[in-house]
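What you see is the complex with one protein chain gone and the rest in place.
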Amino acid sequence: MMLLQIATQAHPLAGTVAKWVWLLPLLPFLGFLINGGISLFSAAHVGPSDPDMGHGHDDSHGDAHAISEAEDHGAHGDDHHAVKPHRYAGIVSIIGPLVLAASFVLAFMIFTTMRSVDMTTPFIQRYFSWMPVGTLQIDAAIQLDQLSMLMVLVITGVGTLIHIFSVGYMREDPGYPRYFAYLNLFVFFMLVLVLGANYPVLFVGWEGVGLCSYLLIGFWFSEKANADAGKKAFIVNRIGDFGFLIAMFLLFSNIGVLDFAGVKAAAPGLAFGGALVTAICLFMFLGCAGKSAQIPLYIWLPDAMAGPTPVSALIHAATMVTAGVYLVARSSFLFSIAPVASLVVALIGGLTALFAATIGLKQWDIKKVLASSTVSQLGYMFVGVGVGAYTAGMFHLMTHAFFKALLFLGSGSVIYAMHAAYHHTGSHEDAQDMRNMGGLRKYMPITWGLMWAATLAIAGIPPFSGFFSKDSILGATFERAGHSTLADASLFGIPGSTLLYLIYVFGVAAAFLTAIYMTRMMIYTFHGPNRTGSAEESHLHEAPWVMTGPLVVLGVLSVVGGWFNLPAIIPIGKIGVLDGWLDPVVGEATRRVAEAGGEAAHGASDELILIVVAVAVAVAGMALAFARLKPQTLVPASQSPEEEGFERVLAHKYYVDEAYEAAVVNPTYQISKRVLWRGIDAGLIDGLLVNGSSALMRGFGWVGSRIQSGAVGTYAWVLVVGVLAVLGAVTLR
Amino acid sequence: MTFDLSVPSQLMAAFAPDMLLMGGAMILLLWAAWRPESEAHQRSVGVASIVLCVTVIIAIAFYIARGDSSLPGIIAVDNFRWTADIVFLIATIGTIALSMDYNAKEGITAGESHVLLLLATSGMMTLAAARDLMIVFLGIEIMSVAVYVLAGLNRRSEKSAEGALKYFLLGAFSTAFLLYGIALVYGATGTTNLTLIGTRVAQVGLSSNAMLVVGIAMLIIGFGFKVALAPFHMWAPDVYEGAPTPITAYMAAAVKAAAFAAFMRVWLEAFSGVTSSWHGPIWWLAVATMVVGNLIALSQKNIKRMLAYSSIAHAGYILVTIATSTTASTGAFMFYLIAYTLATFGAFGVIVALERDGASQLNIEDYAGLWTVRPWLASAMAVFMLALLGFPIFGGIGFFAKYWIIQSALQAPVPQTKLAIILVLTSVVSAGYYLYVVMVMFMRPRKEDALPFLRTGGWTKFVIGAAAILILILGVLPNSVVRWTQRSNNVVPVAAATPQITAVSNVSNPR
Amino acid sequence: MLAESLALSAVLFTIGVIGVLTRRNAIIIFMCVELMLNAVNLTFIAFSRYYGAAGQVFVVFVMTVAAAEAAVGLAIIISIFRHRQSVNLQNINLLRG
Partner (left out) sequence: MEAFLQSIGYDSWVLPALLIIPLVGAIILLGLSQTADSDAELSGSNARARVIAFVVLLIEFIVSAGLWWSFNPANTGWHAAIDSQWIPMWGIRFTLGIDGIALMMILLTTFIMPLTVLGSWTSIKKKVHAYFAMMMILTSGMLGVFMARDLFLFYVMWEVMLVPMYFIIGIWGGERRLYASIKFFIYTMLPSLLMLVAILYLGIHAGSGGTPNFSYDNLVSHPTLAPRVALWLFGAFFAAFAVKVPMFPFHTWLPDAHVEAPTAGSVILAGIMLKMGTFGFLRFALPLFPGTAMNPTVRAVIVTLAVIGIIYGALVAMVQPDFKKLVAYSSVSHLGFVMLGIFALTLQSVQGALMIMINHGISTGALFLLIGMIYERRHSRAIESYGGIARVVPVFAALLTLVSLSSIGLPGTNGFVGEFLVLVGAFKPYPVFTTIAATGVIFAAVYLLWAIQRILFNPLDKKENEHIPDLNWREIGLMVPFIIVIIWLGVYPAPVLRRMEPSAQKLVTTVTQGAQLGAQAGAPAVAVSVTGAAR
């Protein structure tokens, strides 16, 4: 590792364990190399020296076939199969989680040193110059500060748990090494994302995680649907990345630097709320909307559930999708001086939260429910960072990582069990459809308990973690509505304060719906009569410990996660740990938005009221769900009828995908094919101009050769015509 | 030394190389007619003729080495003449070499054919030397009459006879125009001596004299026929197709070159003073010739015909040098003649090598897959085609030839940029048919029913090889030839005042 | 005097041209060409009255050459006649295109 150490001016972290920070991303990358190598090596069957199938295909015939046989099972669309484990499964299942655990340990050591020292400036390590072009100097550099540390801990921590879970979950998949290779690579890029010291390096991770999500969603690529989903995810993300790129271009062409420190230093120079900074923030938010599945780019996330469930847990719940939130928090020095942009962020966040929650009401696929809930929770986070409560947003990011990962892994073990059961009886029922579940509580009690904990957390029932984070967001929103730079600004002529109150209402409503659909999910899955089918029941059982173990850890975290940042009025522990921790990074920006210590604005009483309201709403939601939903009346998916009216609209996610398809995708394709290619390219340019002109030449030539009739008389005539022409030319000058 | 042509002995000396060729030809004619016709005899006469040509070249080299010149007179003694002569003689040697194999193939046993070539060549040399319209006329006729016969040499072939007839009738027809032109110019200026004409048209502003301009027009027509400018080109394709292949090469290269040499000299020495009166027609003729030749060549199936049209196109390119009307462009002119002669003889050599008796195997399609059976022949043909196309390196000297013409066009006192652009555009069109030949030879598979190719005769091999090698070598290092041809630009109107101007001026507009 | 003789020769020349254009028989066409040549000769003679002998010398050359041409030409016409018992140019068009 070439370390051209540019002296970090006696930074407190200099010379401590923090100098190994570059190992954090590198360890997972190492895992990727090893696992990837194993995967390729085990799958490869080097071809004959002359590959022309005319002669050379007999020898490799057998092997190639063998592979396709093996993978045919893996290709079977769904998570789990009874074929013997991959021959290198052993070593892979050690390396895969190990590298992550290692980097988690390292991260924790660095974390402790960071706690011990008091650091106000980020710890920046430059390794080598990446793109040095004139005034544009982009280094491959790592920036370690409280914000990135928080992300690193979440990623490596939750990541490690999910890796361990995967060992059990993917054990018997033929693509086992490939799976871990991708997963390690993902973590590598995710860490690059959060550790990068400038926007381009962040962008490397940004696109890298997109790539890994593409590869993992399409992990069982033999199903067209999965491959499509992967592609969709990548392309939609690309649309967002386009915005991110433009934001970077604007930054460079106006500020001339792209590293966080430089931009932060230059940001105050920009006109407060000016067009430039607003544009930068809005373009950047387009990127966030793509990565974090906000309106209008959320469409890829539900499809992303095609990937293996642990992937959904890690990438599409805990880490990658929250990158957008991280980016806004990371760029707080920009957003805090662009109130209009911040309002847009908050508004979109609020809308998404509500909108996705309504979708969640009518999904039958257990993972789809969680997907829409993820979108909705991400909306919350954006409300948080949008209203300038960056800590609140990050706080919810963290707690969400805990309980949503738990929910996904729980659903994973449910599916695992369901699938095993169906596999035994050779049934082809859908193992993810809640209408085929029901009453699983008595078969898998641990999962049941843990998932209830997570559900209470996400529903916002005190004292579970979700309650604190969600409440801090709603509280911040309400209070910013009172007075803040945002309240003073206005969007589309609507005063900011009005909007903020509206957003607050959205948030509360979303909380209500969240409570409903989560409870619905729990009821249909674990309660009521079992609809799996009599034959299968006997095979339903709890997952092995390697899977339930991580669930337990996550369960604990999602219960006590709230203690990381207790609000002042609930003094059951140390107050505002996270606030203090993140203050060096986002504190200034927060205060700028809140106009210096907005806390004083509302009294404790108002805050108490807000809390009461939130809790009441959550409880009401759950109560309503319990009151209205009748699991007994459900019939298995195969017999159940199609929904009617608005329910169908909800079940089809408001037909947004179909709309995009009809309005954007098809027209583009048809125009490109018929007009651009057939019409302009083949028809006009090539046909008419190019080949046409040559045809014209040949035509003239043909005519000329016809005049050459062979009769001397004609020749004489032509000659004389020429004579007259020349005579005319010289005389009539 | 400097010849004073008014002294008969010195005139003889100045004319010696031409006389040498003529005399030698006479003797060979007797010898050829003496012995009964036979293959062997035909060959020995051919060899003898080649020897004669070489001797004449040596003689000319001797003159060049001495750097002779002459006072104004009926003939010129300058590098322009010598360079042109050498081009003719090389072409003649090539023709004879090809004929010896070709005649054997076609069963032509008349040794006289070679002698006729020599006589025609002597006419050409006269043309190159001519500094008097009378000599020009004589040269043209000596050349033409011989070539009429050569065109119909293959008595058994009806096509050959037809070609000869067409050539003869139209040739005579155009000669009449040429002659009329000479008469009118004579009438306008009172002399047939180019130098005097030059001085007079320059001194008395005759540029708008009706008689003179009509005469010039008639001369354009006469020369235009000989060098096959559109629309006076109609005879060329038929005659080229009908004539025996070596003779076709001879006509395409040597005859054209000779007529052009005279054309150039007449224009530079006599009419460079009245550019305005002829520049327009020449310009348009050049354009028409380039366009017509290239376009019609696109739709040809027979390779000889295709090359006939391509030679018309090349006449157009060469005419550009005349259109620039500057002595500087004679270098480009001569250089082009050399390059074109080499390429033409190479190409026709390949045709002779592949042609079967009865003038079969002459369609371009017959060359399909040639590369797979005769790689070297195919490669050589490719070189010749690219040379005619004027492509760098692979086309060798052909590129420099075109390059120099363009340069002289752009460097002319009145830059001929438009002509240059039309020239390059039409050469792009020409790629359409030159590359077609290459494509057929290299990229089409050999037909199943294709007749086998005969083995190539030694002399033919010699011509093809020499042409290819020269083209390629000169295509990288043209300096020697460039320097040599640059020296042939000494064709300058000698401004010598003469007493009869008054007489001319009052006659030149008759009552 | 000059003008008249020039005019006459021009007329003769034109007649010759028209003959070439209109007639179909090779012999007759050749005769028309000869007519044109003689028209030119007339021009030369006319001018030589002013410029001295050069024109007349030229005429002598022309006549000689014309004779030679005639010999060759007739030979060619005979050889074509051998091939197809006719000298009508209408149907002599093997070579075309």
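Read from first to last, the chains carry the letters A, B and C; within each, the first residue is number 1.
Rule of thumb we're sticking to: contacts are C-beta pairs under 8 Å (C-beta built on N, C-alpha and C of every residue); 3 or more make two chains touch, one makes a residue touch a chain.
Owing to the predicted nature of the structure, the values given are computational and were not obtained by experimental measurement.
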Partner chains on view for the chain not depicted: A, B
Selected residue (touches chain absent from view) among B:1, B:27 or B:421: B:421
Omitted-chain contact residue, chosen from A:535, A:685, A:703 or A:724: A:685
Residue, one of A:231, A:483 or A:539, that touches the chain absent here: A:231
Listed residues A:129, A:498 or A:666, member touching the removed chain: A:129
Residue of A:248, A:522 or A:540 in touch with the missing chain, whole complex considered: A:248
Where the missing chain touches chain B, by residue: 328, 372-373, 375, 386, 391-394, 399, 403-404, 406-407, 410-411, 417, 420-421, 424-425, 427-428, 431-432, 435-436, 439, 442-444, 478-479, 482-483, 486
Absent chain, residues of chain A that touch it: 40, 43-53, 56-57, 59-61, 64-65, 67-68, 71, 75, 128-136, 140, 200, 203-204, 206-208, 211, 214, 218, 221-224, 227-228, 230-231, 234-235, 238-239, 241-242, 245-246, 248-250, 252-253, 668-669, 671-673, 676-677, 681, 685-686, 690, 694
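In this section, only the chains that are shown with their structure count from here on.
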Identity of the chain that, by mean CA position, is farthest from chain C: A
B-C against A-C, pair bridged by the larger set of C-beta contacts: B-C
Separation of mean Cα positions, chain B and chain A [Å, integer]: 79
Rounded Å distance between chain B and chain C, as computed from the means of their C-alpha atoms: 25
Between chain A and chain C, centroid-to-centroid distance (C-alpha), Å: 97
Chain C: positions in contact with at least two other chains: 20, 29, 89, 92-97
Residue list for chain B, restricted to those that touch at least two other chains: 165-166, 169, 173, 237-238, 300
For the chain A and chain B complex, residues of the former touching the latter: 694, 697-698, 700-702, 704-705, 708, 710, 712, 714-716, 718-719, 721-723, 725-727, 729-731, 733
Residue numbers on chain A that touch chain C, as the complex places them: 705-706, 708-713, 716-717, 720
In the complex, chain C residues that touch chain B: 2-3, 6, 13, 16, 20, 26, 29-30, 33, 36-37, 39-40, 43-44, 46-47, 50-51, 54-55, 57-58, 61-62, 65, 68-69, 72-73, 75-77, 79-80, 82-84, 89, 92-97
